[in-house]
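For reference, the structure is listed below as C-alpha cells.
One protein chain is absent from this view; the other protein chains keep their places.
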Amino acid sequence: MAALLALFAGFATSFVFHFPPTLTAQPTTVGNGVTIHLETVAAISDAIAFPRPEDPHPDWVSYLPTTVLKVPANSVVTISIDQEDGASGLRNPYWAKAQGIIGGTFHMSYFDDTGAPQVGDFSELPDPTSLGHSFAIPDLGVFVPLLGISDAAPAGSHNEITFSFKTGKAGIFRWQCFVPCGAGSIYGNGNAMSAFGYMQGTLVVQ
Amino acid sequence: MAVAPAVDDGPPIIQSSERRIVIPTNILTGIALAAVGYWAGAQLGISFALNDAGNTEVLLGYTFASIMFLVGIGFANYPLARLFGWRVTPQPAGDDHDGPWRYLNLSLDHKVIGVQYLVAMLMAMLFGGIGAMLIRTSLLVPDPPIVAPDKYLTLVSMHSVMMIFVASAAIVGPFGNFFVPYMIGTNRMAFPRLEALSFWLVPPAIVILLAAPIFGGFQTGWTGYTPLSEQADQGFDSYIVGFTLIGLALVVSGVNMLTTIIQLRAPGMTWTRLPIFVWGVFSASILGTFAAPILAAALVMQGLDRTVNTTFFISSAGGSPYLWENLFWFFGHPEVYIFILPAFGIVLELIVHFSRKPLWGYRTAVVGLLGVTLLSWFVWQHHLFMSGIAPALRPFFMFSTEMISIPTGIVFLVAFGTMWRARISMTVPMLFSLGFLFNFLIGGLSGVFLSDVPSDTTLHGSYFSMAHFHFTIVGGEIFAIVAAIYYWFPKMTGRMLNQTWGKIHFWWMFIAFNLAFMPLFAAGLLDMPRRVSTYAVSLQTLNDWVSVWAFILFASMVLFAINIIWSWFFTFKVAPANPWQARSIEWMLPTPLGRRNFEKIPVFTGGPYDYGNPSAKPAADLGGPPDRGMGSLGAEPAPS
Amino acid sequence: MSRLDRTHALRLLVAWAVLSVVGVLIAMQVHLPPGDQSTQATDETSLLQLMLIISTPVFVGVVLFILYSVFAFRQTRGAALEDGPPSYGNFRLQVAWVAITAIIVLLLAVIGINGLTSSAAETNFASSQAALGTGGSATTSGHRLQVQVIGQQWWFTYRYPDFGGAESLHLMLPVNTNIEFHVTSTDVVHSFWAYELGVKADANPGVDNITYVSTVRTGAFTVRCAELCGIWHGHMADTNNAVVSQADFTTWIAQVQKDNSDLNLPPYSPIYFPHPPIKGD
Partner (left out) sequence: MSQHAPHSRGLPNLVVTAPEWAPEVDARVTRVGQWIFIGADAMFFVAFFFAFFYLKSLNNDHSWMTQWMDHPRRNGGTIIAGLLVVSAALVFLGARAVAKKPASARMFFWLALVAGVLCVGFQVNELKNLPFDITLGGGYPSVFVGLKSVLMVELVGALIWLGTHIHQASPTGDSTARPASAVAFGHFMIFLAGVSLVSYLVLYFLY
C-alpha cells in the first residue's frame, strides 16, 4: 500500500514538475547577435537533425530539439528552421503574413510544386493552404509562416527558413505554432498543440 | 474504532443446506475484477473504435472497470440470486465482519456507510488540497518555470473536479446516511442496496480521476466546455466517467434519501418535527436526484462525440457549444445548492443546540430551504450572461438569481432569531458554525455583485468570481462539514475529538482562509482572469501573499487530520453518550451505538429543539410499545 | 417584546447605525474598476460602487450581530448549562425581514435591468439573431463602427468590415464613437475582455456575439481572454490596444489596409465555420 502511494507520488511529481530542457542560443559566426537552429517534424520518430528517441509521443508533430529557448536581451536573434513537415493549411489566412522580423522578410530555400529547389526572400506566403507550421512570439509581435514541404520534394529533404528579430528587455515570452497541426477533434489543436514542449515553448530573454 | 461492536449471539447457525462453496466478495476481489474489466473494456474499444483518437478503449475500459469493481464488491450477488433463484437468507443489516475489515466490504448498515463516506471524502479532500497547494506553488511566480502551463491547467482541472466530488457528497454522504435514520427513527434506509451503491460509486470515480495524468491529463477545468474538451486527449475521459459515476451516486442516494424521509418516519415524527438538518438533506436530495441525470446525459453526449464521431457540440457540423453550456449549467447551478443546502441544515441545527433555544421560526426556515430548492432551477443562465445565449432572457435570470438571496436571508434571520438572548456556549462546532455565517455572508454579498449583468461584465470569469465561490464552498460548506465532524464524531466513532486543538484549528483555519481568499477579490477587480498559469507582474506580491496563506490554511487542515487520527485510533476513552447535552434523539442513544439503531421503534413525543420549555416532553420515547403500523420496521427478521 | 429585548435591540441599532455610516463613508472612498474610458465602463463602475455601498450596512449588521450575541448572550462560564427563553418565532418580524430583503433585491434588479436595457433593444434582437447563426443584424444597426473580434488559440485578431475587412493584431478604436463588436471564434470558446472599456463577450465558434461600447476617452487598454481556452489561456493578453483620436485612427486603419493589401483574406463574414484538415488523427 505504502509502495503504491510512493509510486503514485513519484509519478505525480514527475508529471507535474516535468519541464523541457533549455536550449541556449549560440553566437553567430558572421555578424553580431545569436543564432538558433530548430527542426520541425511531422513525427518525432522521423527526426533528422535532432532525434529524440526517448520521447513518450514518437508520433507527435513537434519542434526539435526543445522548445525552451534562451537568448540574450536587446540583441538580434537569428532563427533557422528545417521544415520537414507537409502543409496543414491555415484556419485564418491572416497568418500567412510575416510580421515583427527584421526587414519584414524571411529567407527561404524550398521546393516548389514540381519538386524543383528554389531560394528567395518573402514577406508572406501567397497560398494560405501551403503553410506547414508557423513560428510566433505574440508578445514580441513576431510571426513567421513556414512553408510546408512539397509532395514533389525528394524524400528526407526540408525547406530551410531563416529570419531575425530583435529582443527587448528581459522576460519570459511564450511562442507557439498557429497552424492547427495537432490531433483531437476537427479543431486540430489537440495533443502536440496543447502540450508544452512540442508545438509550444517559451523564449527566455535575459 | 468499531462503530457497532460485535453482538455476541453465539456461533451462527449454519444449516446443512447452506454449506456451499464460499466465494467471498470484498474490496480485494473488487480491485482484481476492476483490473480485468479495464483490460477487457480496452480490448473491446481497440477492436471496435470508430476513430483513432484512442478515446474508445479508455472510456470502455473505465466503464467496465467500474462495473466489474462493483461486481467484485458484491453488488451482483443479490441480482444474480434473484435471477437464478438462490435462496436469500435474511440477515441483520450490516455484515459478517467486525472491526476495520467490515468497512472494506459491501455493507448495508447505514452507520458503516456513513463512516466509509467520511473517510473517503476526507481522503478526496486531501488529494484536492494537494492539487490546490501545487497550484499556489506554481503561482508564486508570474511566469511558468515551476509548472508548465499544460500541467498547470491539468492541476486546476483535477483540483476543481475532485473538490466538486467532495462538495457534492461530503455532507449527505457521511452525516445524511449516518444520522437521518436515527433522526427519523428507523432501523434502516428504504433502499440499503442503493445506499451502499451510492458510496461504492465514489472510490472508482476518485481513482479514475486520479488516473487522468497517465493519459496526459485534461485542461478544461471542471466546466469541461466544448470544443476545448473535444481537443483534449484521453485524459478527459477520466472527467467523463468520473463525473458520470458521481452523478449516478447523487441520483441513487437521492432516491434512497427521499423515499426514506417520506416513508420511514417513526410514529410522532411529523413533518413539522423533522430536524432542520433532515430538511437540508431532503432539499439537497431533491436537487441531486433530478439535476444529476441532466449531467449524465450531457456527459454521454460528450462520450459519443469522442468515440462514435457524433457532433453534438461541434458547431461546424450541426452541433453547438451552447448545448453543453446549457445542459451543464442546468445541472451545475442546482449542483451548487446541493453543496450548500445541507450545510444550512447543519449550521442551523448546531446553532440551536449550542444556543440552547428552540429553532426560531422553524417553518420559515423550512420554507427558506425549499425556496432555494425551487429557485435554483431557474438561475442557470447567470453563468452564461456573457456567452451570447438568448440575451433577451438576461433580465429574467438576473432577477431570479437575486431572488435567491431572499430565502438565503431567511436562513440568516432564523440563525439570528435563535441566537437572540440565547445561552451560547462557544464550543468548537459552534465556532465553526459562526465562521460559516461570516464566510457565507461574504460569499453571498459578492454573489450579488456577480448577479447584475453590468457589474458581471467586469467580474465574470475573473478571480472575483473564483473568490466568490471559494467563500461559499470552502468558507461555507467545508466549515459546516468540519463543524459537523466535531459535533457528531463522538457519536459516529465513540471517540471525542480534542477540543483544545479544535479551538486552535478553528482560529488558524478561519484567519488563514480569510487572509488567503479575501485578496483574490482584489485580484479579480485588477483584471486577473481565472485559471491562468501566468499573471501581470504587478500582481506578484498579492499572489505570493495568497499562496503563503493558502499553505498555512492547508497546514491547519493537516492539524485537523492529525487530531482526527489521534483521537480516533490512539485515545481509548469512550466518549460520553451526550457530550453536548443536546436534546435531539441521536444523543439519547448510548455510545458506542448498538448494531441495531432501535430495539423498539421510538415514538416521537416532542420536537428536537424544545430547549427551555418546561412543558416540553423529551424528543422521543425509546422504550415505548412498538407501534403496529411502523413497528414491523423494527421487528426482528422472520427466520426463514 | 420584553424590556430586555428592547435594550439589546436599541444598543444594536445604535451601534449598527453608527458603524454603517462609517462603513458607507469608507466604501465611498474606494475606487473601483473598470474606470471611465467608455460609457459602459462608467456605468459598471458606478454600479459596483452602489453595490458596495448597499452591501456595507448588511455586512456591518450581520458581523455586529454575531459579535454582540457571542458576548452578550454567553453561557455563564463554569455553571451548569442553562437554556435560553423558549421563543419559537415572531411572525411579524419574519414578514418584515422578507419584505425588506425583497425590496433590496427588487431595487438591485431594477438598477441592473435599467443599466442593461440602455442599449438592450437592438442588442437583444441583434445577438439573438446572431445566436441563431444568421448574424442577421450585422449590417442593419445604423451608423456604428463595426469591429469583428476573432478569437483563436491563442491570439485575438480584429477585422474592420467598414474598411474592406482589414485585419489587425491590435485593437484601435476612435474616441467618441459608438462601436459594435461582433465577437466570434475559429476554434474553442474564448471570451473577449476589454478591461478598461468594460466589455466582455464570449467568442463561440459559429456564433456572432454582439456587444456595444461607446468610447469617451483616449488611452491604452488591455484585452484579455476570460474563458479557459487551452494551454496559453493565461498568456492570451494584449496591452497594445488604444482608443485614439479620429485622425490617428484614420491614418492607422489606412496603414493596416495597406499591409493587408497583398494578403488574400477571406471575405468578411459574421461567423467562420472552420473545416481544418485533421492531422495525426
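Going by the order they are written in, the chains are A, B and C; count residues from 1 in each one.
The rule we apply is simple: a residue touches a chain if its C-beta (ideal position, glycine included) is under 8 Å from a C-beta of that chain, and two chains touch if they have at least 3 such contacts.
The structure presented is a predicted model; accordingly, all values stated were derived computationally and were not measured.
Residue-wise, the contact with the chain that is not shown comes from B:N309, picked out of B:Q43, B:T137, B:N309 or B:N578. For the chain missing from the display, the contacting residue among B:S198, B:N326 or B:S556 is B:N326, taking the whole complex into account.
Residue B:P79 is the one among B:P79, B:P100, B:P145 or B:G623 that touches the chain not shown.
In the full complex, chain B contacts the hidden chain through residues 7, 9, 12-15, 18-25, 50-51, 74, 77-79, 81-93, 95-96, 106-108, 187-192, 251, 254-256, 258-259, 262-264, 289-294, 296-298, 300-301, 304-305, 308-312, 314-320, 322-323, 326-327, 594-596, 599, 629-630, 632-633, 635-640.
As a convention for this text, only the chains that are shown with their structure count from here on.
The interface with the greater number of C-beta contacts, when A-C is set against A-B, is A-C. With centres defined by CA atoms alone, the chain at the far end from chain C is A. Chain A and chain C have Cα centroids separated by 37 Å.
Chain A and chain B have Cα centroids separated by 46 Å.
Shared interface positions of chain A, defined as residues touching 2 or more other chains, are 174, 182-187, 189-191, 193-196, 200. Residues of chain B in contact with two or more other chains: 53, 149-150, 219, 227, 231, 316. For chain B in complex with chain C, the touching residues are 51-53, 149-150, 153, 219-221, 223, 225-228, 231, 315-316, 320-322, 355-364, 386-392, 394-395, 398-399, 402-403, 405-406, 409-410, 412-413, 416-417, 419-426, 434, 437-438, 441-442, 445, 448-449, 451-455, 457-458, 460-462, 525-527, 529-535, 581, 610-613, 616.
Contacts from chain A toward chain C in the complex involve residues 42-43, 59-61, 88-89, 91-94, 96-97, 99, 123-124, 126, 128, 136, 138-139, 141, 174, 176, 178, 180-196, 200. Remark: chain B residues 53, 134, 143-151, 155, 210, 213-214, 216-217, 219, 227, 230-233, 305, 314, 316-317 touch chain A in the complex.
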